[in-house]
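Here the complex is missing a single protein chain, while all its other protein chains stay put.
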Amino acid sequence: MLQIAHIMPSMGATDTLQLAIDNLLSPPVLGFALGLLAVAIGGDLRLPDAVYQGLSMYLLLAIGLKGGVALRESDIGDLVLPALAALALGVLIPLAAYLALRAVTRLGSLDRGAIAAHYGSTSLVTFTAALVFLDASQLAVEGYVVTLLAILEIPGIVVGLLLAGRGMNRGVPWSESLREILVGKSVLLLAGGLLIGVLTGPVGYARVEPFFGALFVGVLTLFLVELGVLAGRRLPDIRGAGWGLPAFAIVFPILAGTAGVIAGGATGMGVGGAAVFGVLCASASYIAAPAAVRLALPEANPGYYLTTALGITFPFNLVVGIPLYLAISQEVVG
Amino acid sequence: MLQIAHIMPSMGATDTLQLAIDNLLSPPVLGFALGLLAVAIGGDLRLPDAVYQGLSMYLLLAIGLKGGVALRESDIGDLVLPALAALALGVLIPLAAYLALRAVTRLGSLDRGAIAAHYGSTSLVTFTAALVFLDASQLAVEGYVVTLLAILEIPGIVVGLLLAGRGMNRGVPWSESLREILVGKSVLLLAGGLLIGVLTGPVGYARVEPFFGALFVGVLTLFLVELGVLAGRRLPDIRGAGWGLPAFAIVFPILAGTAGVIAGGATGMGVGGAAVFGVLCASASYIAAPAAVRLALPEANPGYYLTTALGITFPFNLVVGIPLYLAISQEVVG
Amino acid sequence: MLQIAHIMPSMGATDTLQLAIDNLLSPPVLGFALGLLAVAIGGDLRLPDAVYQGLSMYLLLAIGLKGGVALRESDIGDLVLPALAALALGVLIPLAAYLALRAVTRLGSLDRGAIAAHYGSTSLVTFTAALVFLDASQLAVEGYVVTLLAILEIPGIVVGLLLAGRGMNRGVPWSESLREILVGKSVLLLAGGLLIGVLTGPVGYARVEPFFGALFVGVLTLFLVELGVLAGRRLPDIRGAGWGLPAFAIVFPILAGTAGVIAGGATGMGVGGAAVFGVLCASASYIAAPAAVRLALPEANPGYYLTTALGITFPFNLVVGIPLYLAISQEVVG
Amino acid sequence: MSEPHAHRGAVALVTIVAEAIVEQRLVRDLRDAGAHGWTVTTARGEGPRNRRVGDLEGGNVRIETLVSHATADAIMAKLAADWFPHYAVVAWVADVEVAREDRYL
Amino acid sequence: MSEPHAHRGAVALVTIVAEAIVEQRLVRDLRDAGAHGWTVTTARGEGPRNRRVGDLEGGNVRIETLVSHATADAIMAKLAADWFPHYAVVAWVADVEVAREDRYL
Partner (left out) sequence: MSEPHAHRGAVALVTIVAEAIVEQRLVRDLRDAGAHGWTVTTARGEGPRNRRVGDLEGGNVRIETLVSHATADAIMAKLAADWFPHYAVVAWVADVEVAREDRYL
C-alpha cells in the first residue's frame, strides 16, 4: 500500500490534471470541504479554542524546524537571488493589489490598504498544502523555500499599512502594532523554528521527526476542518460585496502566482521551487495580516479582508491554484 | 520485541481466555482502571475539557477515516445484508430493552425509553477497543464494520425517544432535538471521516496514517483514563437504583451481543466481523444518546441512563464482553 | 540521515564536551532557549493552559509507562540498593539544602524549608532531558531509574515541610496538603503509568509506543518552549534576592548531583544509570513541590523557591548539569 | 421578577448558567426575547439538583446579556416557564451602568 | 461586610477569584458556610500581590455563588480569617435578583 502511495503520484506527476485530482482528494483538502459542509448544514465542527491555538502553534514550529534543517543543508549562495526577489515581490504585490482594487471596487484607500496587506503577506497553510502536494508528486523543492515564506510574511503587511495611510488608529502608533506582530506567536514560532532547525540539523531533527514531521499532514487535515468552518462562516458576507471583490480574490492570485513562478525560475529555482514561490505570492495571509490590520487599522472592515483572503482566495488556491501554479511552472521553468 | 507483539497474541488467538487476559492487560483497559482507581482514592485525573473534546473529535474522525478506506476496499455486495440486519437490530434492541426494563425495574416509560435509546445506539469507544483487541488477536474484520457502526448509531436513539412517548419536552419538538444530533459533532465527524476515507483511499490515507492510525491506541488509552474517571463518578448512583437496573446493564448486553453475533454470522460475516457486530449491539452509547435524550427528554433522569450505560455496561463490555462475544462468535460462526 | 543520527553521537560518546554541545543543540534545549528569548523580547509563546496541562499529563504517563515496562524487564534484586540510596538521599538532600541556605542566605526557616522541599524532590523534565541525552550518547541506562524518580519525588517534599516547621498554615493540617499531593495528577500519573507498564509489558506497550514513545522528544520540545517562557518570567525576581540564593541554586545541584552519582555507582549502577541518579538528586521539582509548598506553607514566598528551582537550577542542569554529571560518572563509575 | 423596581439604572445584566448542551437553544430564546448581544464563557459547577449530563458534554456555559429591564423580565419569565422545570439552569439579574445605553434597549 | 445593609434584595452573589490550586479547599469552605451551589470559570489575572504559583498551576479560578446575605457575610468572614492573609484571593459581593430565591437560602 505504501509503495503504491509513493509510486502512483509520481507516475501522474507529468499529468497535472491527475495531480489536481489527487490534490482534490487529499485528506487536507477533503477536511476543508468537511468543514464547509458542516457550516452549510448548520452543524458545528469547531475545535475547542485551546486545541486550535495549540495546533496552529504546532504547525508554525514544525514548518520552521523542517525549513531550518533544509536551509542548513542548502547552499546559501543559491538563496541570495530568490531572497531578493521575495523582498521585491513583498513590496510590489501589495502595491499591485492596492491599485487593482481601486480599479475593480469602490472601496476606500483604508480598506484597499487593509486587503493589500493580506495579499502582500502569505498563507502558511496554503504553503504547507503546496509542499504536501509536491511531496506526493515527488518533485524536488529547494530547502530554503521556508526562508522565503519567512521573508515574504512581513514586508507586504508593512506596505499595506502604509498604503492605508491616513486611516491609522490615532490611539496607538502603527509602528507599535508592527512590533506586536513581530513578537507575536506566528513570527516567533516560524523564525524560532527555522533557527532551531539550522542549529540542531538533521541529527537533532531525526529525534523529533516522529512528532514534527510524521504527524504533519494529519494535523494539517484536522486544522483544515476548522478552517473550513471559519471560511464557510465568511462566505455569506460575499454577497454584500458586489462582483468586484470576489473577482479580485480569484484573478489577482493567478497573476501574483504567475509572477512568483517567473521570479522563481528567473532566480534559478527548479520546477518545484518556482511553483512553491508562486503559491507564496498568490496566497493571502489570514493569521499575521488580520491581526496586524485589526490592530493598526481598526476602522477597516474585516468583512472585506477576511472574506476575500480566507473565504475565497484560500479555498481557490487550495483546490485550483496549487496545481495551476505547478502547471505554469512546468511550462515556464521545466 | 515488536515481533513478539505480533506473534504471541496470534498464538493465543484460539485460546480465548488467554485473549481475555491480554485484553485485561492492554493499555486502554488498564488506563480505564487507572481512572476508576483515581476516583476511588479521591484523586483527580480529568483531562482539561478542551483536550477531552479534542481527543474525542480525533477518535471519531480517525475511526471514520479508517472505516472509509476499508469500505472502499470492500465489496458493497457483502455489505447489503449486514446493513439490513443492523437496521433491524437498531429497532428491535431498544424495543427489547424497553420491555426488559419494565419487567425488572419500576421505572416509568419515560426513563425506560431514555435507557432504551442508549442501548439501541452504540458506543464508539467499546467498538474501537474491540478492533484493537481483534487486531492483537490477528483476526480479520470486514472493512465495512465502521459503516455498521454508523448505521446503528441513530435509529436506536429515535426508537427510544418514540417509546418514551408522551414524556417529551413541550418546549421544543423532538424532531428538532434529532436534527441537533444529526448535525452534531459525533455524527458529522464519523460520517465525514467515512466519506473522506472512501474518497482519498489508501494512497491518501497513507499520508495521514502516522497521525490517525499509528497514534490511535495510545490516544484511546489516554481517553479511557478520562472515561474511567467519569464512570467512577457514576458508580455511587447505582446503589439507589436497586438490583434491577444493574442486572439489566449486565444481562441485556450479553443477550443483545449474542443476537448481534448470530445476525452477523447469518448475514455472511466472518468470526471477527460477527464478534464486532455483537459488540456494536451489546454496547450502549454514552455520547450521542445522552445528548439526544437530554435535549428531547429533559425530564428523564441521567442518574439512570448514564450510570447504566457508562458506569456498568461500558466497563463490563470492555473487560468481559468483548472476549465473550468473540468466544460466542467462534462457537457460532467459526 | 537516521543512520547518522544514531552513529554520530555514539562516536562522540567518549568525548563529553562534544556531547555537551550536542545537548546544547538538541531540540528540547533549543526550545527552552526559544521560550527565554520570547520573554526577553517581550513576546508571548505560552501554550493555551489546557494544552499545557494536557502535555504535562502526557509526559508523566509516558515516562511512567516506559519506566514500568523497563522495570518489568529488570531484575528486582538490582533495584533494592539503589532504591534504599534514593530514600536516604531523599531525606539527606533537603536537610543539606536547609543548612546550606542558612549559611549563604538570610532567609527564615519557613522559606528555607520551602526551598529545601524543592531540591529534595526531583524534576521530571530534567530527568527526561537526561534520558534523551544519554539515549543520543548510546549509553545504557538501568530500566528501574524511573522507579527511583518515583521514590525520590515525595520524601524530600515531606522533609522540607517538616523543616519549615512552625510556619504551617493553621487552617489546614499539612498532612492534608500531603494527601492532596499524593492523589494529585503528577503522582497518580507517574505511579499509574509505572503500574500499567509493568502489567502490560513490552507486548502491550508496543501498541502504544507510536504515541507514548515515538512522540516523546517532540512533545518535550514543545513543553520546554513553555517552560522557557515561565523560567524567563522568573528571572527578574533574582535581582532582589542577593547573591546567596543564585549561588546556592547553582552550587548545590553540583554537590547533590555528585553525591547522587557516587551513590549510584556505590549501589551497582552503571555509568549511564549513575549519571541519571545524579541528575535526579541535582534537579529541583517545580511541579509537585511548588503545589505542596503552596498548599502547606502559603506564607513562604514563591518568589524564592520558584525562581531558584525553575529560573536558575532547571536551566543550569539542562545545559551544564546533565553533561557534567555524566562526566563525573565516567570518572567515578566508568 | 414581576414586582416593579424603584430607582434602578436603565440596563440590566442577566447572567444565566446552564448545562453546555443547551447553549444554542438558550441563545435562540434570548434573541427572541429581545437581546441584541451576549457573552458566553465555559464554566463548571455544582448545584443542589445536579442532574445534568455536563460531565460528558463539557460542563456548563455562563451567558451574560445586557438588556433593558423589560427584556430582562421577559427572559426570566421564559426561563421560569420552559427552562427551570427541565434543565440545570440558574439565572440572576443585576443593575449595571453602561456607556451608550441605547445599544442595549 | 459587617455593617448592616439597607433595602437590599434577599440574595447576594459572592464572587471569589483565587489561585487555581486552592479550588477544592475553597469550595469546601463555601459549602461549610452554607452555599448550596457554585459556578467556576478558569481565569488569569494580575494583582498587587502576585505571589501565587498560578503560572505553574493553571492560573486562577473565578467562583461565583448565589447565597443569602447572612451566608455571604459568613463567607467573607471566613475569607478574611483564613484566606486573605495567605493566598492570592480577591472577593466581592453584589446584590442580585433571582427567580426561586428559596433555592439559595
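To keep things simple, chains are lettered A, B, C, D and E as they appear, and every chain counts its residues starting from 1.
One rule holds in what follows: a residue touches a chain if its C-beta (ideal position, glycine included) is under 8 Å from a C-beta of that chain, and two chains touch if they have at least 3 such contacts.
This one's a predicted model, so the numbers in the text were calculated from it and none came from an experiment.
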Touch residues of subunit D, complete complex, unshown partner: 11, 13, 27, 36-41, 66, 94-100, 103
Chain not shown, touching residues in subunit A: 49, 52-53, 169, 171-172, 180, 230, 233, 286-287, 290-291, 294-295, 298-299, 301-303, 306, 310
Residues of subunit E in contact with the chain not shown: 1, 17, 41-48, 60, 62, 76, 79-80, 84, 90-94
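Here, only the chains that are shown with their structure count from here on.
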Chain pair with more C-beta contacts, D-E versus A-C: A-C
Interface residue overlap between copies subunit B and subunit C, same or different (over half shared): different
Greatest separation from subunit A - chain, by CA centre: E
Between subunit D and subunit E, centroid-to-centroid distance (C-alpha), Å: 21
Centre-of-Cα separation between subunit E and subunit A, whole angstrom: 47
Interchain centroid distance [CA atoms averaged], subunit C/subunit E, Å: 36
Residue list for subunit C, restricted to those that touch at least two other chains: 48-51, 53, 210, 214-215
Per-residue overlap in subunit D, given as positions that touch at least 2 other chains: 42, 44
Pairwise chain contacts under the document criterion: A-B, A-C, B-C, B-D, C-E, D-E
